[in-house]
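Structure incoming, see below.
Only a single protein chain was left out; the remaining protein chains are all shown in position.
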Amino acid sequence: MWSYNKILQYPIKIKNPDPRLAKFIISQYGGPDGELGASLRYLSQRFGMPDQKSKAILNDVGTEELRTP
Amino acid sequence: MVGSIVHQLTKGITAEEAEKAGLGAYYTDHGLDVYPQSAGGFPFSANAIACKGDPIANLQEDLAAEQKARATYEKLIDLCKDNPDVVDPLRFLREREIVHFQRFGEALRGVQDKLAEKRMFAMGNCNWNNNNNNNCQC
Partner (left out) sequence: MECNNNTCSCNCTCKENSKCPTREEMMNDVRGFNFAIVELGLYLDTHPDDTRALALHKEYCKCYKEAVERYQKKYGPLSIFYPCNKWRWLEQPWPWEGGNF
């Protein structure tokens, strides 16, 4: 269940825009090794795990990764 | 968080500034929305969501994924080193990948133990009850 908290895990306050850097950083949003892919991968894999610990880790790391895209 | 970084880095820029930064094509298709794509411009692909239906293969994939994400953050930190407002959250995100790697490693060891347990149970299936002979050969 998705539930939004109006806060970031780490504060982001960029004083000077710099689109040159945005061009690279977007990769960690939706690129092959990015946060979106990671969160969806863990949340999809959790269904097939054989023990409680691995189910919990995939669920909880997937949830944390979902905070980061 | 990454979306917030991208949003703030592009906030209020003009079309000319976007083009100068190499974002001309991006600006054409997405304006200043944050669109899930790679640095090379490939849109987000479900290929990133590797699910093999095998706990060991999946967890090994996840361990590698965390290392690849860490390596990507290190490259980004290098590219952004002149802008501390950007480097700071990138460093935080890099450290999270290391913690996740550690936890996945522990989960993998647990899964391996669990699967080994199962295999021993399967061996015990051979007439345990009818056969009091401890030297079962099967």
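We just call them A and B in the order they show up, numbering each chain from 1.
Keep in mind that, in the parts below, contacts are C-beta pairs under 8 Å (C-beta built on N, C-alpha and C of every residue); 3 or more make two chains touch, one makes a residue touch a chain.
Remember, predicted model here, so these are calculated numbers, not experimental data.
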Touching residues (missing chain, whole complex) on chain A = 3-14, 53, 56-57, 60-61, 64
In the whole complex, what residues of chain B lie against the chain that is missing from view?
-> 3-4, 7-8, 99-100, 103, 106-107, 110
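Going forward, only the chains that are shown with their structure count from here on.
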Inter-chain centre distance, chain A versus chain B - centres from mean C-alpha coordinates, in Å | 8
Would you mind writing out the residues of chain A in touch with chain B in their complex?
-> 8-38, 40-42, 44-45, 48-51, 53-54, 57-58, 61, 64-65, 67-69
In the complex, chain B touches chain A at residues 1-6, 8-13, 17-18, 20-23, 26, 34-40, 42-51, 53-55, 58-59, 61-62, 65-66, 68-69, 71-73, 76, 79-80, 83, 85-86, 88-90, 92-93, 96, 100, 103-104, 106-108, 110-111, 114-115
